[in-house]
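With one protein chain withheld, the remaining protein chains of the complex are depicted in position.
Our next item is chain A:
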Amino acid sequence: MSEIENKDTVTEEIQKDFVEDGKNKLIVKCKFCGSKILEKKTAKYVTQEKELPLMQQDANRKEGEVQKEMIIEYYHVDHMYVFENIGFTHPVENHKYLICADCDAGPIGYFDLDSKHSYVALSRIVHS
């Protein structure tokens, strides 16, 4: 999986508002409880095609099925101790999912067990 070139206008808009020098211009917080996840300018904005399980799974889905969606925009965190507050799930294949440390909402992103890098989905957090 590689970081893809991004020409989408929506992502350009996001970059203008939230990205400065390739990094998160603002503090990254949990959408649900406001817990501080990342300090300003600690993570790199990247685009890549990567599926994440939905935060809210349909109760009527088939047993064992995991509903996912494609997400393009992520913040790349090169070391776990860069996070202010974060939770890691047990490993699933070669990932640990990232969750809010305060309200456990998630997945808000994933940790790659091979590279030890973390990726936080922009669509699953808020900036402040």
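Things worth noting here:
Quick note on the criterion: a residue touches a chain if its C-beta (ideal position, glycine included) is under 8 Å from a C-beta of that chain, and two chains touch if they have at least 3 such contacts; residues count from 1.
Just so it is clear, contacts and distances are computed from a predicted model.
Only one of "Polynucleotide 5'-hydroxyl-kinase GRC3", "Polyglutamylase complex subunit TTLL1", "DNA-directed RNA polymerases I and III subunit RPAC2" or "Ras-related protein Rab-8A" fits the UniProt record of the hidden chain, and that name is "Ras-related protein Rab-8A". When the whole complex is considered, the residue among A:15, A:35 or A:48 that touches the unshown chain is A:35. Taking the whole complex into account, chain A touches the unshown chain at residues 32-36, 39, 42, 53-57, 59, 66, 78-92, 96-97, 99, 101-107.
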